[in-house]
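Shown here: the complex without one of its protein chains, the others still in place.
As written, the chain order gives the labels A and B, with residue 1 at the start of each chain.
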Amino acid sequence: MTIEVTATILIIWFGIALFIYRLDRKVKKLEEESGEE
Amino acid sequence: MNSRILKNIKKDFLIEFRNRSAVNISFAFAGITTLSVSLAAGGAPFTPVVHAIIFWIILFFSAMSGLAHIFIREEEEKNSLFLSLYYTPEEIYLSKLIFNIVLFISISVIVTALYLFFLQVFPVYPLLFILTVISGCFAIASITTILGAIVSKAGSGSSLFTVISFPILLPVLWTAISLTSVSIDGAGVQEYRNIVFLLAFSGVIVSVSYLTFKFIWTEF
Partner (left out) sequence: MKSYHRFVFYFLIFAVMPGVFLRALIWTPTAEFLGESSRILYFHVPVAWISVISFITAGYHSIMILVSEKRRNEREYKAYNAAYSGIIFTLLTVITGSIWAKISWGSYWNWDPRETSIVILMLIYISYFSLYSALKENVNRMGISSVYLIIAMITMPFFVFIIPRIYPSLHPDTLINADKKIHLEAAMKLTLFTSIGVFTIFYGYIYNLMNRISSLELTMQEKTNDN
């Protein structure tokens, strides 16, 4: 039972982490673009 | 406004039936799908639910193959600009809607006749069956008209049309399938309320598309 609870939380955590990672990469791209100018 | 809509419908019918390839293809598609189901079944008995599901899947894919064409043709022939010079978006929408309803009801008459004949189905409640087919076709035609306009603007063929129509057509298909299986089977209550549901659904879709059509057809 507890393994499923852990799995659920980890899945949500990984999903949100991936999401924030993508946002971070977007910000990085923006920073690089603004640095070039 | 009425005479202008009639004029536009007349033009659509003239063009579509002068160059009959598109209309012929959609009729032939419907007929061939029905025949291939019958052929593949080979006389094996289906339960009423399976009959209803196959029947509505045939109608769904016939709609997907035929109903977007009326808008895609306008885009291909680069007519849409001239159309919007002469007609208001609402007139264009209503005339295309009426054309699609007429076309799809005639397709469904062919499919129904072939299906009932080749698969040896005799509905226990004929009135419920006929009403279901007509109101279901009405709902499918009203949804596919607005989505066909969207697809024609996107400029990428019929696969996108199927993808974007499916989630919106689902309630229609579910209701129609359950009603059809009741009318073939004879078991269960004849729920005429569900036919009202189908008509109300298409009414809502038509009124919203009437309001929003100008945002699709003209740039703002």
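By our rule, a contact is a pair of C-beta atoms (placed from the backbone, for glycine too) under 8 Å apart; a residue touches a chain by one contact, two chains touch by 3 or more.
Keep in mind the model is a prediction, meaning the values are calculated, not measured.
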| message | Going by the stated contact criterion, tell me the shown chains that border the hidden chain. | response | A, B
| message | So one chain is hidden, and I want to know which residue out of B:F17, B:Y86 or B:W174 touches that hidden chain in the complete assembly. | response | B:W174
| said: Just to verify: which one of B:S84, B:S106 or B:T212 makes contact with the chain not shown? | reply: B:T212
| field | Where the missing chain touches subunit A, by residue | value | 1-2, 4-5, 7-9, 11-12, 15-16, 19-20, 23, 26-27, 30, 33-34, 37
| When the complex is taken as a whole, what residues of subunit B touch the one chain not shown? | 143, 146-147, 150, 153-156, 160, 163-164, 166-168, 170-171, 174-175, 178, 197, 201, 204-205, 208-209, 212, 215-216, 219-220
